[in-house]
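Yeah, one chain of the complex is gone here, protein chain that is, but the others are all in their spots.
So, subunit A:
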Amino acid sequence: MTTNKNSSEMDTGRRHFLAAIGGAGMLIGLSGTAYALRDEKIYIKTSGGALVVDLKKCMGCGTCMTTCSLAHHGKASVSLSRIQITQDVFKSFPQDIEMSTCLQCEDAPCVAACPVNANKASEDFGFVRDIDPAKCIGCMQCIEACPQTPKRVQWNPITRSAQKCDLCLNTPYMEEQGGIGGVQACKKVCPVGAIGFITELPEQNLPQSYVVNLRNENWAKTGKTIED
């Protein structure tokens, strides 16, 4: 397993206050180095990677979604996918497509909300925010806590637990090693390269900071805009 160097270091200056101070004592007790205590405040260590997307490049094929669910669950599903592509085909470009990925938030409200530390920053895996299905008690608090629309934590009605993007850490049906430093199924499968991977998280307070431009001159030669 590869972990990202930056994020595995303790004090890179990219630590964020963990809001749910009530649960934090328990978190520290359970989880050692994934959390840090400084200045009387609890921080979750920054994820070593996250997905970024190009909303003008995606063609809405949904291949990323069914491949995500295949890699994790062995079946093709949209509801079980940890990336959600939503479309309104009657809207004009570029408002017709939204790409919803987990932001691997620095202060991850979903992690903070979990009362049993099932949703955690995985210390052995570059601090990717990940849910252990065996520990999840199905309380749905992390789903409610995720501030994004649509929520980036999914409810799995079969296992009756919550799940979220783990950057493909736990992918029993994919030959390649996933996770930070490994392969992200959605990124690898996307026919047009509309999904990217970053190791330095962007500005957290700007909603559009995970949206990037992945189009180059070759894209322009197929008659489509490469402007932001």
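The definition used in the following text is that a residue touches a chain if its C-beta (ideal position, glycine included) is under 8 Å from a C-beta of that chain, and two chains touch if they have at least 3 such contacts; residues count from 1.
As a working rule, contacts and distances are computed from a predicted model.
A.B. asks: Considering only the chain that is not displayed, what protein name does its UniProt record carry among "Aldehyde ferredoxin oxidoreductase", "Carbohydrate ABC transporter permease", "Aspartyl/glutamyl-tRNA(Asn/Gln) amidotransferase subunit C" or "CRISPR system Cascade subunit CasD"?
C.D. replies: Result for the unshown chain: "Aldehyde ferredoxin oxidoreductase".
A.B. asks: Which of these, A:Ser69, A:Gln104, A:Asn117 or A:Ser161, touches the one chain of the complex that we don't see?
C.D. replies: A:Ser69
A.B. asks: Touching the left-out chain: which of A:Glu175, A:Glu203 or A:Asp228?
C.D. replies: Of all options in A:Glu175, A:Glu203 or A:Asp228, contact with the hidden chain holds for A:Glu175.
A.B. asks: Looking beyond the chains shown, say which of A:Gln84, A:Asn119 or A:Ser161 touches the absent one.
C.D. replies: Once the missing chain is taken into account, the touching residue is A:Gln84.
A.B. asks: Using the touch rule from the top, list residues of subunit A that touch the missing partner.
C.D. replies: 56-63, 66-67, 69-71, 73-80, 84, 86-94, 96-97, 100, 140, 143-144, 148-151, 154-155, 157, 173-176, 185, 188-189, 191-193, 214, 216-225
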